[in-house]
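A single protein chain has been removed from this complex, and every other one stays in its place.
And now, subunit A:
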């Protein structure tokens, strides 16, 4: 699954283990970073900097380009101080692991400066002051401060500083805290009225409001951690010094504030685009998603047909072993949730076998085995619905079992199976959206990515829904046409 960052970045054991493993792999296969050592000048040097994949507003992709507060600050400082940077978007844990392994010279990734981290890294001066802030719906005139929360419910992100803070004052102000695990979901529940306020990380919240997520702040930010740029302890001292120097320069000349404003400024000056703009802007990503949805469905369904035919025939065979195999197969995959197999194939299987399983492989395995079980039942039902007299008539003419099935029984069975098969195809297409849970970039996943950045959940989902609907209608029409054409 995609990392949902706990915004405070408190190092967790599991993350460290995962990060260390990735770092170890990088050590074995990765190219060495330019190691600009010692206290010499940074001028003209190129430094490799590791960062996260998506942590808006600090780093995220816009039109394919990595952008955000971290990126803007880093590039501005580099320009100021006359060095070059090569940014590697590795993911938070992997970036830290790469730093430990000297694969990168520094890391800037919205990382809190903590005492624990200070023991292994040298941090720059803080370049961002984080904290927790509360927000309410834009049109909410009742909640003006914590006192107005009495008897109400608020939401906060599971495991975040916002949650800790909200819980710490919940008794005092007599409100209930409900924990959710995505910023976008929290904002939606406030807009929908199931909670009156949200406590979230200040930069994430401010960015969301700037993106027009429909919320506003009514209280001040509660100061929290500070973010810093990190190098390995005792190394790259020139780089660190240059960073601090450049940062001071940016703050002095106002460029620093400009960068912050660009991402966090008051929403009133930054009105969100209309629905049409959103549709146009999100169209390329959604089409990629649709392509992946159709691709994984088509491949999986082709495999499911082969599996279904095989096991369908096993089910009607006179051989008790084959029947047993088919029944077991069908019962296992019909009797367990699809999502379980997605996790099993993507997370479980690599650990059990050591194989490298791509998200496509896992997705195709999941969908085809699930659909295969249903197709097997459809095939069995279809064949059994053909009058046994048909097979007898064919056999009485001297045709063998295989030929009789092929020429007489299966064409008739297939005709009866077609509506059920079309139905199953559509179910598989819709089920493919579950693969977003393992990070398969299908249509709904792309939609999630879009609203995770712009917080326009309802509109984005509406667009995704319309695309699904049109795709399924078109597919149904096509299948029915083919049915009429070949099965008359």
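Assume a residue touches a chain if its C-beta (ideal position, glycine included) is under 8 Å from a C-beta of that chain, and two chains touch if they have at least 3 such contacts; residues count from 1.
Keep in mind that, in the parts below, contacts and distances are computed from a predicted model.
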Leaving aside the chains on screen, match the unshown one to its UniProt name from "Acyl-CoA dehydrogenase family protein", "FtsX-like permease family protein", "Polar amino acid transport system ATP-binding protein" or "Sarcosine oxidase subunit beta". "Polar amino acid transport system ATP-binding protein"
Check the options A:48, A:369 or A:408 and report the residue that touches the missing chain. A:408
Please output the residues of subunit A touching the missing chain, sorted low to high. 387, 389-390, 392-400, 403, 407-408, 411-412, 415
